[in-house]
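So that we are looking at the same thing, I have put the structure below in structure tokens.
Missing here is one protein chain; the remaining ones are kept as they sit in the complex.
Here is chain A:
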Amino acid sequence: GFAGENKMSTPARKRLMRDFKRLQQDPPAGISGAPQDNNIMLWNAVIFGPDDTPWDGGTFKLTLQFSEDYPNKPPSVRFVSRMFHPNINRCYTSTKSYLLEVQAPPLDAIVNLGIFVVSKYAVASEKVYADGSICLDILQNQWSPIYDVAAILTSIQSLLCDPNPNSPANSEAARMFSENKREYNRRVREIVEQSWTAD
């Protein structure tokens, strides 16, 4: 059972319990998912790469965050594993740069130290995590309350081999997919292998 079972009464939670039951009793091929131990609104899921495709063998991890509006509003879904796909945002640490105004050093210091002052700005870097979110219509404007967790995961799985070129979240992958399929497949196999080792 889950801690805090007195919260079971909301429609969202009831529905999520039912989704979980269905996943356990009648699991679609190549997907699995379960709520986190003490929070039914946050799920971990795994999608296996479809057989006989470059994605074959990959075990890609995702999280699904639900709200009390479920099932009338879709969950936020993002990949935790590193992915290379036209419709999946990059997921890695990156640096975000800021311009900071600084006090210019005195003129003699510039001369003596040989510092080349071009402007009064300095660059500061910050590491951020890009989100690994997914550009999939049923997760945005084409959502329906009929969809359940199984349907969401199955749709994402079919997206892997069937990208939508019209909404590229990862432009590099999108370009490679249409111009250099070989290189694209190589990159896919790379992240398939990475998915085994990352936690």
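Going forward, a contact is a pair of C-beta atoms (placed from the backbone, for glycine too) under 8 Å apart; a residue touches a chain by one contact, two chains touch by 3 or more; residues count from 1.
Here is the rule we use: contacts and distances are computed from a predicted model.
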Protein that the absent chain corresponds to, by UniProt name, given "RBR-type E3 ubiquitin transferase", "pyruvate dehydrogenase (acetyl-transferring)", "Centromere protein N" or "Aspartate aminotransferase": "RBR-type E3 ubiquitin transferase"
Chain not shown: contacting residue from A:Gln36, A:Gln65 or A:Gln142: A:Gln142
Touching residue (missing chain; options A:Pro71, A:Gly132 or A:Pro163): A:Pro71
Options A:Pro11, A:Pro28 or A:Pro165, residue touching the unrepresented chain: A:Pro11
Residues from chain A at the interface with the omitted partner, ascending: 11, 14-15, 18, 69, 71-73, 103-104, 107, 119-120, 138, 142, 144-147
